[in-house]
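Apart from one protein chain that is not included, each protein chain of the complex appears where it belongs.
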Amino acid sequence: MKYDVIIIGCGVVGAACAYQLSRYALRVGILEASNDVANGTTKANSAIVHAGYDPLPGTKMARLNVRGTELMGALCRKLDVPYRNNGSLVLSLSEEDDAALRTLYERGLANGVPGLRLLSREETLALEPNLSPELRGALLAPSAGIVNPWELCYALAETALRNGAELRLSAPVTAIERQEEGWRLRTPKGDFSAPYVLNCAGTLSDRIAALVGDESFHIRPAKGEYFLLDKSEGTRVEHVIFQCPSKLGKGVLVSPTVHGNLLVGPNAAPSDPEDTANSAQGLAFVRSSAQRSVPGINFRENIRNFAGVRANSDSEDFIIEESSVAPGFIHIAGIRSPGLSAAPAIGEEAVLLLRQAGLELKEKAEFIDSRRRVRFHELSEQEKNELIAQDPRYGRVICRCETVTEGEIVAALHTPIPPVSVNGVKRRVGAGMGRCQGGFCGPRVQEIIARELGLDPTEVLMDWEGTWVLCGETKGGAAQ
Amino acid sequence: MKHYDLVVIGGGPAGLAAALAAYEQGIGNILILERDNQAGGILNQCIHNGFGLHRFKEELTGPEYAGRFIELVKQTDIEVRTDTMVLELDENRVLHTVSPQHGYEAIQAGAVILAMGCRERTRGAISIPGARCSGIFTAGAAQRFLNMEGYMVGKRVVILGSGDIGLIMARRMTLEGAKVLACVELMPYSGGLTRNIVQCLNDFDIPLYLSHTVTDIRGKNRLEQVVVSQVDEKRNPIPGTEMVFDCDTLLLSVGLLPENELSRQAGVEIDPRTNGPVVWENRECSIPGVFACGNVLHVHDLVDYVSAESEQAGKAAAAYLQGLRPEGPEIRLKNGNGVGYTVPQRFHKGAESLEIFFRVRAIYKNAAIRVMDGEAQIARFKREHMAPGEMETVKLPKVLLDRVKGDSLTVEIEESTVGDGSPVPQA
Partner (left out) sequence: MKEIICITCPKGCHLKVDEESFTVTGNACPRGAVYGANELRNPVRVVTSTVVVEGPQRRLPVKTDRPIPKGKMFEVMEEIAKVRITGPVKVGDVLIPNVAGTEGNVVATKNLP
């Protein structure tokens, strides 16, 4: 299969690139190693849209963060992605922190972050009454927000597909050969060629670079662990609450999520690129750190722990450049925090780099730039009734904790990127994301996936390849 | 808006028994709302026997026990709506419901009985560290797969928690051909009934590790190993005691939580000890005309007690609708030494009699339950054996209640052989 551009990796960065490229008359192919998109760092991070006062002025990181955050609200409205512009606070809990806040404030001004303000203790407590008694003041960044990171990825990728891009799942790139006109990528799903390749392979992007003989950077994966608390804790804070960054990173944050839960984390520890295990020590650290900023968090209301691996690299900045040894091969690598915030701007940047590398870009006459999905629990009474009258499956609640209907699950299974796993459905519509964690709806979701996709229930996975749920029927099963 | 005299939320054993009891008291216009596609609730997947010994004086399976109530309901004109979810209940007893047949519908109820049951605690609730692989199920989810859908969730199984569902699943999985390697319990005593330890573990030589817990979960895709460690008196894992089990499945039977999201939202007062509504002796909640029974009120060990409690709630709802309200000053029930909670939490002085249900916090041998009115003991009940896994009950007759002087009674355990209240391990 021949393309004009191949994107390796369909996390939020690859999807943002695909979305921007699908505006143009190009054949765009996306190769994703996993059986679903958004299945790496994109599904397990802090879900924060950072204002942009952290990165050093003059870096790509600073520029793309501020630009990405500026684009985020409109993009999310257009593509129906849950986003809330709730602002962030960096707390000062010591004299040292006071100085650090001042530095962040000045850096933010240099980076062009809008609306930054240094708040007194009283002003801060007026905004957030549940903060630590040690509080001295805070840096308010009104442009910060929260987003559903995986839905952002789905929205971008689905829109790219609706505009003609093609996606191959379960297609890890195993070898890359230089040919006369660009590159030939080998995968278990066949070979794919293109003159231009975007390396958006996240925590594995240095391994992809190595396949073209480029060893100019190395990924240093760093794992972060989280608690996700019940909605009963979701209003403990209104803003994203940070502590002052230290040598160890941005520190543990406490934030509401767009789903109404409370997210607490992460720590940071070197790890394997795909190691998402939780550790007792890591979780204990996150817990005690978070209590320094918001002492009253009730961890008994925890409903899930998870870990995400950040694609940190040996570079201080994002690595967004054409490879010096492989023409047409463009790295979009080392996209660590604030990578999610920067993603919309990284998509624009990728287009720019491709143009500079010689790709001819012609805008399509028609570009589909919208997306809608039904969220049953958000509808008015009348809308609910109309929808159920049209399709009674919207009247059958499958996930009782999050009020997700069969209609929504079936709709998700017929989108351009249908989920093939229980967690894939969970991330698309929220079924199983609530306090019972799929205890009740898991078996029913399994059954609906099998029915809609024509699979045997034993073929429906929990998540990525190999995560089987059922090992077979009892008593040999019925005669087929 | 459609109106019913009584709306029962939940068509499990509690809801069915409550509706029937109200019907027998002359309430004609009753609606049961069930979210699943059939009535019977969790009993439909509890295919084992052991239900109904108190109620029917014979050993029934879950579906048989539920079936008897379903048949009785069929003989009445009680309306049962399946596939119906209650999205919201408000303090004026308006229920916002949704179903494929009726769409979105608001219903006004004269009285409401909460009978939504409970849910299982999950891996997240107890923050078990380790890999995020597949193969970790709550015991109830695995039970549904096995007993209702006919699928095995794995072949080599470790069970964390010795609650009854976990024990029952140890036997079911074994009979269906899986190898159950161990049952692991954090506490120094089992959370399940002794008969289940004997019939579900001992019968199949499945070891029970008390004062142990799962400290790591390993597996890239599907579960490959769990690490089990012994814990000290403070329930912290003891380094050096690790045992590794090669298994593909971990079942969690680590507790049940009453499902009171609807009740909370309606403004019903919740007891943090039971996670259920605070109720009067007639199972009426803090909102007049709203009653609660079964596992939504407190987690029961035996469905027979659920039925009895639910009939009480059903009768009380009927009385409420007929204008008969209990009267008398409020007397609160307090939890004294060794008592984890009581149901009810308060009663009206002048009540006909009072049956108090509660759980003890530790294992007691040859102890006594005392009911105190301030410094004065008004009743004392000897017990040879008490355990947190087994609900206790005492009954106070009217003559005693009429003599109460204070505005509260305290239920407490008087210890004898175990002086400090520290738990004594079972065999």
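A and B label the chains in the order they appear, each numbered from 1.
We take it that contacts are C-beta pairs under 8 Å (C-beta built on N, C-alpha and C of every residue); 3 or more make two chains touch, one makes a residue touch a chain.
As the structure is a prediction and not an experimental result, all values here were calculated from the model.
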Option from B:Arg195, B:Arg264, B:Lys334 or B:Lys395 whose C-beta touches the chain left out: B:Arg195
Residue of B:Ile47, B:Leu72 or B:Met243 touching the missing chain in the full complex: B:Ile47
Residue of A:Gly112, A:Gly213, A:Gly358 or A:Gly477 in touch with the missing chain, whole complex considered: A:Gly477
Interface with the unshown chain - residue positions in subunit B: 44, 47-49, 59-64, 67, 147-150, 172, 175-176, 193-195, 197-199, 202-203, 384-385, 387, 390, 426-427
Absent chain, residues of subunit A that touch it: 474-479
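Convention: only the chains that are shown with their structure count from here on.
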Chain centre separation (subunit A, subunit B; CA means) in Å: 39
Interface residues, subunit A side, partner subunit B - complex: 227-228, 274, 276-280, 282-283, 300, 302-307, 377, 381, 384-385, 388-389, 392-393, 395-397, 400-401, 403, 405, 435-440, 442-443, 447, 457-458, 461-475, 477
Subunit A partner contacts - residues on subunit B that touch it in the complex: 35, 83, 85, 87, 96, 98-104, 106, 119-120, 122-125, 127, 129-134, 138, 140-141, 144-146, 148-155, 176-177, 215, 217-218, 220-222, 248, 261
